[in-house]
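Attaching a single structure in structure tokens format; questions to follow.
Left out: one protein chain. Kept in place: all the others.
Now for subunit A:
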Amino acid sequence: MDTIGQLLLAYVAVLGFGLIINIPRRALNIAGWIGTLTWGFYLIVQVFDGGVVLGSFVGSVGIGVLSNVAAHYKKMPSIIFNIPSLVSFVPGSQAYQMVRNFALGKYVTAMGFTLQVVMITGAIALGFLIAELLNRLISFCILQWQRMKIE
């Protein structure tokens, strides 16, 4: 129940962020589904005690690959799908705790949260890099497969 609720919330949040940054109407639904699916990957990583960093990494790889697929399918730029879907992975909670602890003068705790923010952001960036690699690989494989079919 809790899991289904989380997935539903992920869909709603991605839809909301899509409305704010004004993505095309016919892309909203697919962006929402990408958000839901990748949040599902994140939850699976959490079940196996993978931690937030690994979860964000897996999620952003998923977002990168799925957005590319959606971009080919809908013939739209892939940023339309990957920016809204990323909203659930933003380390907002940790970033807030960082600012709060700095403001309260608890520098040791604040540094801990800073490192968490840096690591999560880094994991998301690395996830995009790996996703780019996978995208190239997928399009290469499709090309080879089409060539084999023609011959």
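Here, a contact is a pair of C-beta atoms (placed from the backbone, for glycine too) under 8 Å apart; a residue touches a chain by one contact, two chains touch by 3 or more; residues count from 1.
Convention: contacts and distances are computed from a predicted model.
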{"item": "\"Formate dehydrogenase subunit gamma\", \"Threonine/serine exporter-like N-terminal domain-containing protein\", \"Spermidine/putrescine transport system ATP-binding protein\" or \"Protein GlxC\" - which is the UniProt name of the missing chain", "value": "\"Threonine/serine exporter-like N-terminal domain-containing protein\""}
{"item": "Contact residue for the chain not shown (choose from A:17, A:41 or A:57)", "value": "A:17"}
{"item": "Residue among A:38, A:56 or A:88 that touches the chain left out of view", "value": "A:88"}
{"item": "Residues from subunit A at the interface with the omitted partner, ascending", "value": "5-6, 9-10, 12-13, 15-24, 27, 39, 75-77, 79-80, 82-84, 86-88, 90, 92-93, 95-100, 102-104, 121, 124-125, 128-129, 132"}
